[in-house]
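I have a structure I would like to understand better, so I am pasting it below and will then ask my questions one at a time.
Removed: one protein chain of the complex. Kept in place: all other protein chains.
Chain nomenclature is as follows: A and B, assigned in order of appearance, with residue numbering initiated at 1 for each chain independently.
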Amino acid sequence: MSPVMSSPPSAGAYSQRGSRSGRPVVLDYIAASHGVRSWLFTVDHKRIGLLYLMSITAAFFLGGAFAVAVRVELLTPQGDVFQSETYNKMFTMHGIVMLFFFLIPSIPAVLGNFFVPIMVGARDMAFPRLNLLSWYLYIVGASFTSWAVIDGGVDTGWTFYTPYSSSFSNSHVIAVASGIFVLGFSSILTAINIIVTVHRMRAPGMTWLRLPLFVWAMYGTSIIQVLGTPVLAITILLLGAERLLRVGIFDPAIGGDPLLFQHLFWFYSHPAVYIMVLPAMGVVSEIISTFSRKRIFGYRFIAGSSIAIAVLGFLVWGHHMFVSGQSMYGALVFSVLSYLVAVPSAVKVFNWTMTLHKGAICFDTPMLYALGFIGFFLIGGLTGLFLAAVGLDVHVHDTYFVVAHFHYIMVGGALMGYLGGLHYWWPKMTGRMYPEWLGKFAAFTIFVGFNLTFFPQFVLGYLGMPRRYHVYPEEFQVLNVMSTAGASVLGFGYLVPMAYLLHSLRYGPKAEADPWKADGLEWRTMSPPPVENFLEQPIVTGGPDESTPPASEPGTTPQLGGAVV
Amino acid sequence: MADSDKKKPDRKEAGRSGDASEPPAAQRKKRARPIIPASAAAEEEPPRNIRVRAERPPAPEAEVPSRRAAASVTEEAPRRRKPQPERSAANVAEDVAGTHHGPSMTIYFGIFGLLLVLTGVTVAAAFVDLGPFSAPVAVAIAAVKATVVVLYFMHVKYASRLIGLYAASGFLFLAILLGITMSEVSARAPAGPIDPLAPAGRVAPPPTAGHANPPSGLRPAPADDEP
Partner (left out) sequence: MSEATSPVSRSGQGHGPPSLRGGHGGGAGPSMLFHHFETMVQQKAAVELGMWLFLAQEVMFFGGLFMAYVYYRNKFHDAFVHASKHLDVTLGTVNTVVLIGSSLTMALAVDAAQKGKRDRTRNLVVATMVLGLVFMGIKAYEYHHKWVEGLIPGAGFSGEATLGHGSHIFFILYFMMTGLHALHMIIGEGLMIMLLVWNKQGKVTGEYPSRCHAMGLYWHFVDIVWIWLFPMLYLVSRH
């Protein structure tokens, strides 16, 4: 990367207080130092964010490869590509890699790591070395799992249900579980860092009600990560103890109780869904506001609903256990509590829609992803309500209806939010613009491919096709072929951004400090930011919820609200 | 287990007198790194003034955004303010003030004595037949001990509400895990396929919302404590 001169691309967009005389050249964080060591031992939250970006991209394409295997196998009703055991490993590894190694660290560890400190006006995370440690823990966890994948994989399903995982499976349960155990602490460290940064590192004037909605969402996510992840860790420890020592903890044949495993597992793993989708909601809140050229509607409600989702998410785990043998009383309570989560979720969708209302909407690439998110999240959320109803859940439990539902939330929701955020902040992270037409093309391809892949699965599930089987009756083939065709389109759609984003690193046009004419502190510093994020101490005088007078120079789009520096 | 909701009245006083006990060296250090040249002259102010000067974001550490905070925030005129030598220090000054300030020696040793006495009581109680109350008594004593350690040894009584909130959060969420799971367990059918459970068919009351007492999860046990 070539050094970027201190003089910002647009003086108006970059109106730091005070004079910058005496420091003619300011290197950005990428150009500030060179060499592999400067990256592997960095404590700069921005560089760590990029390390995470590279790692999880690798994980994404690994998980994607398993998805391809699954979809290829399901092209025909016979099991003609894989043995049953191999197929079990394929969908298990797809789930584990995508969930634990891609989705959970995706937005928090990449975009959160990179932008939360900048958005609150800090120089770095509160604990930079812990931040680096968290990346190394991720790598250690990923190494365990990669070794297991190379050496034969794991076949328990991503949920590791006992007693299959503890007493029967012959695959690499311990290695993968250890990987997830280590990974959990990586996730916890990032979350602690974000919470402390939000509490303790805010710039003067950055009050709670001026925090960007992305920061609110990340704060809620981090609470879940800190308080939920350790329970998964201890569950894995108990599972490992049973598997290694052959002592009865969860296996009823030797005196344990598998329901306890499910309680402990879902106490983390249901809130984990919100670890994935809450940050995406934060990203979407930012994008919708920017590209509607409007102040976000109902700022406080969106912020509050992030926290509400984080807390309510801890009360509903039992809806994964409706057919597991828990008490009917428990099922009813969990069912009712699950409906409660719909309230803050609907509040968000309503407020996004109201923000769009009468806005001057620009259909740039990030906006396309955000609009896609809203549609997908709506479908995924509403089918979630079906599944929260005990009676219907008993009918469609463990069918493709569930598979389609959570893919609409996780791929249609979390991944679309992640891609939207990546495009939105790419100019800031790298200082380069990506080709807009290719971006739009990819977003459109992904939208079409996604729907073609997963909408037929709702129908399949409702008709009764169970998940996790690679042999199915003839009459399901048409829908399965549609789904596989969609997956091909979807896979192509994901390769396109990979290509043009990499290409833009070298050949993309240089980005301005504020290419979207957006609000927020991250756009008030140069692209890419300097090592300590700001050249001068930012003083915040407005927030997304405050109608400050237009801060931009005449001739540009009027800005409503936003941090004015 | 510890919950720290009893300490709130004391917080303000603790915070107010917080900086007094700090060693002078630390006071000087605090101001040692101004970032705005204009205010370099104001460097040697005693830290007590940090709080006074911070008329702006009133209590940004308030965990829940309150209308009061919002109102005063929007009305402020930041340009009138002097450039601040601190960045977010003022945001946290109030929070931290208490942390340099612990209990007195008397309190430390008093708490130690109390913990020893309670240990004795809980051992003695275990050897007495209290019927269904033996587990609740043990839980209550342990809760008092843990709370006392959190409040005094860990200085939560002298720290900010935020610290108290996060100190309680782990126990609160553990209470959710225990409370909901055990209420589900206690409502299982008597001859269920998986778990033929002792308290037959008894439907437990639903977990009371906001009941921050983790030990409640322990209570189903003592019902059939008697051999």
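The definition used in the following text is that contacts are C-beta pairs under 8 Å (C-beta built on N, C-alpha and C of every residue); 3 or more make two chains touch, one makes a residue touch a chain.
These numbers were taken from a predicted model, which means no experiment stands behind them.
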For chain B, residues in touch with the removed chain: 1-2, 21, 23, 25-26, 28-37, 40, 43, 47, 50, 86-89, 91-93, 95-96, 99-100, 102, 105, 108-109, 111-112, 115-116, 119, 122-123, 126-129, 134, 138-139, 141-142, 145-146, 149-150, 152-155, 159, 162-163, 166-167, 169-171, 173-174, 177-178, 181-182, 185-186, 195, 197-198, 217-218, 220-221, 224-225, 227
Those residues of chain A which, in the complete complex, touch the missing chain: 22-23, 26-27, 32-33, 38-39, 41-44, 47, 122-130, 188, 192-193, 195-196, 199-201, 226-231, 233-235, 237-238, 241, 245-249, 255-257, 260, 263-264, 530-532, 534-537
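The rule is short, and it goes like this: only the chains that are shown with their structure count from here on.
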Distance from chain B to chain A - Cα centre to Cα centre, in angstrom: 31
Chain B contact footprint on chain A (complex, rising order): 18, 121-122, 199-210, 223, 227, 231, 252, 257-259, 263, 267, 300, 303-304, 314-315, 318, 325-330, 333-334, 537, 539, 541, 546
Residue ranges of chain B touching chain A (in the complex, touch as defined): 35-36, 56-57, 60-62, 65, 69-70, 73-74, 78-79, 83-84, 86-88, 90-92, 162, 169-170, 173, 176-177, 180-181, 183-185, 187-189, 192-195, 203, 206
